[in-house]
Structure formats: structure tokens, C-alpha cells
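Heads up, the thing below is written out as C-alpha cells.
Only a single protein chain was left out; the remaining protein chains are all shown in position.
And now, subunit A:
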Amino acid sequence: MSGTFVGMPAFPKAAHEAVYNQTLRGNLRHATHTIRAKRAKAVAEVSDWAELREAGKQIKDHTLRHLDRYLVQLEESVTAAGGIVHWAADADEANRIVTDLVKMTGETEVVKVKSMATQEIGLNEALEAEGIHAYETDLAELIVQLGKDRPSHILVPAIHRNRGEIREIFAREMSEWGRPAPEGLTDTPAELAEAARLHLREKFLRAKVGISGANFMVADTGTMVVVESEGNGRMCLTLPETLISVVGIEKIVPTWQDLEVFLQTLPRSSTAERMNPYTSMWTGTTDGDGPSTFHLVLLDNGRTDTLADEVGRQALRCIRCSACLNVCPVYERAGGHAYGSVYPGPIGAILSPQLRGTASEIDASLPYASSLCGACYEVCPVAIDIPEVLVHLRERVVEGGAVTRDGNKVVLKPAKGHAAERAAMRAARWAFKHPGALRTGQRLASRSRRFHPRSLPGPGAAWSATRDLPTVPSEPFRDWWQRTHGGKDTGK
């Protein structure tokens, strides 16, 4: 994965600042609650939602199980339709392939369709290093790029910004990148959209190379599918002479018919729309219509390793709808940047530590960035049991064990920094296996209760900083029961 996020602090530290940033909290609360309510309404009006969800899950699981076969089929279909297929094992290889392809055209500018995969590999930075300027054309990605910012949401990358901040960024930065913002720009949505339209139109008409990702790839026809709401993506996909698409290998569906499920569940889950506004599909190249050269870069970058894990592989079903972000109480308060990845929120918390491994501080902390409330699983249109995978990854962090990295089986050591917790968990397990020890501890706590402090030392201070401690009762329940009901203390 990209070097953009290397050196990110652990999640709790990154979240600390966000929690106390009142503007950010307000922006996120407003945005997530609005989209959350709209999604709930859009989903509720579909009578067979549960069946669609199950079908989506099964199509994805089937495809992943036979990914080797479908990938080869896709390569054959795309090639037969006039496209050129490249295989990239990791981010560096993908960046090298794309950079070389752009250089071969002699161009120094590219327009980009909003794409998670190219952000994951840090493509813009790699292109810039070779003197190639990449222009983001999705409205929110434009805001992020102009603001020298990072995306904080899968679908709404500038969700952390309000209109006033966006106006400020446009007025200040657009002239650096091309056509300046109109004089006297206000923060009304229509004026902001018009400023972006004028700025981007210049780029669309000039660009000879477009770069995209894809939401789906149909194996039997080699058709690529991009789902977007603005039409800016369609401009990039149709106007340039050369189109390069970088797509994760898990984005395959076997046939066109499988799309019927996802083209229903994706718009309703993501933007709460009944039907997606701009669905662009293309199959290789067509004379006199659209780009004359099409390259497909198939990206692994940790996906095969993830597929090897029986519990964790379900994360590869993800269709990037971001419903889990919008409903997550932790995301709402910590914001997307705290997740240290282009994939924030609950799905990011299970995807990043699998794609990148759990070696870094941020990746080892992500599985804990959840209260396990289960709201994410409830809304997921492909039924990814995110809490199950989070707990599984916690186990990987504290216990270590066998995982697949770069195609090889390796045995991870337990993460450092969990030694005291591990000892406490073992001690608790011992006490709970010996009811007599538990009872002795309870009685001791009850008898000493007059001397209990009002705040705790060590890790417990994190509790008592904002919450009063419960008062320990004069006797535990079991003593009352024994006194009143004469329960036999078998100590079993």
C-alpha cells in the first residue's frame, strides 16, 4: 500500500484530536446522520432486500473461491475486445506500469476518475515524481486535492469540510492548478458547483490520458463498469485517447446478470439513490467511439494474502458503498483521517490490517477502533460480518500466529505492548476457573470499599477521567444468595 500514511500514530491518538475538534464533529454528525436516514428509507422500500443482500454475498464468495479461473477468463475477454492487460503484484509494480504507460504517450497530464485503488497505491505521488500531473475530477476529490488534504470517506472524500471551507479552498487554490475561481465566489452549492465545472472543463478538453478504477469487471465479456453520480467520470472515460484502469482483482463478477444485484444494492447503500445516475460500461476499444487505447492493470497488493485467511477473506466482498462508515458511531466521532488509510471506518479497520499487515502502530490499533456494536454488519449489502473480523484481527495482534504475506506462510509474533494485558487476561481466566478465588476477590473488594479511590491508576485512568466508578456493594450477590437461600458453595 501507499507510503502516504506510513508513520501514522495509533488510532486512539489520532482520534483524540478529532474528538475535540467541534467543527469537524459538527460536519461529520450532520453528514452521516443525513445519509444514514436516507439510506434506511431507500433500503426499506425494497421488499426483497434480504434476498439481494444474500445474493450479493454468494456471488462474491463464489467469485473469490474461483478467482484464479475468472481472472484468466477476464484477461482473455479484455484482450479479445482490444484491451491490454497488465498484472501488478503490489503498489510499486502498479505505479511503475502506469507511469511507463503514460510516458509512452508523451503526455505530462492525466485526468482521473475517482478511484480507491489508485489512492491505495499512491499513484498521484508516483506520477508527480516522474513529472506527470494527475488531476482529480470528482468534485470531492478535487476539493481534497486543492486543499492539499487527505480523503476521509470512501464515497464523500471531503465529508470533513463544510461549504465555507470549500469556498475558501476554491478561491485560494484553483488559480494554482488552472482556471481560477470566479470573482466574488460565495458558498452556495450552485456557485461552488459552477466554479468546479468551469475549472474541470478545461482539463477534460485538454487531456489525452484518463486514469480510472472500476466498480465491477465482468469476466465473460471483459466489460468494465464505473458507477458515479456527477458525470465527470464519464468525461474522463470517454474523451481521452488513452484510458488506463487500475482495478483490484476482487472486483470481478462472472457475468452481466450478476450486475443486476449490485446495481440495485450499491446505489441505495451508498447515496440512497434508487438507481445510479451515471453508470459507464465499456468493453475493450471501439473504433471511432471513446479511447482508442485501453489498458487494464490488475492489482493484487495484499488481496491474495487476504484471500488465504478463512475468517478475514469476507472483507474482499466489499463493494465500497460506505454504508458502514455512515452508520458507525466511532467513525462519526473520530473522522476518517484517524484510520490512517484511504479505507476509513469499519471496513477500513478490517481491510487495512489485512492488506498491509499488522506490523505498524496504526495497523495494529485498527482492529480495536470499534465498540463492536454491529451497526456496520447490519447495513452491509454483502453481509460482511465486520465485528467477527475485527475480533479475529485482535486475536492476530495479541496472539500472533500463521498468516500469508506476499504469498508465503509466515508466523507472526504476538504484538509488543500487550504483555500486561495478556498477563491480566490469563490471571482473570485462572480466577474465573476457580470460583473460590473469585469469591475471595469479591469479598476483599466489598470489605475494603470505604478505601476505594474515586479515580483509577494506570490504564484505568482512561475510565475514570470521564466516568464515575461504580460503588462496590457491601456484599456480592453470591454471599446474599448463600445467606438467604442457603446455596451450597460447591466451589465447582
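One rule holds in what follows: a residue touches a chain if its C-beta (ideal position, glycine included) is under 8 Å from a C-beta of that chain, and two chains touch if they have at least 3 such contacts; residues count from 1.
Heads up, the rule we're going with is that contacts and distances are computed from a predicted model.
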item	value
Protein name (UniProt record) of the chain left out of view, among "Zinc protease", "(Fe-S)-binding protein", "MxaA protein" or "Cobalt/nickel transport system permease protein"	"(Fe-S)-binding protein"
Residue touching the undisplayed chain, where the options are A:Gln58, A:Thr238, A:Thr404 or A:Gln482	A:Gln482
Given A:Ile35, A:Leu299, A:Ala375 or A:Val403, the one touching the chain that is not displayed	A:Ala375
Subunit A, residues in touch with the chain not shown (by the definition above)	11-12, 15-16, 19-20, 25, 310-311, 329-330, 333-334, 367-375, 377-378, 388, 391, 393-399, 421-422, 425-426, 428-429, 431-433, 435, 438, 442, 445, 459-460, 462-463, 465-470, 472-473, 475-478, 480-482, 485, 487-492
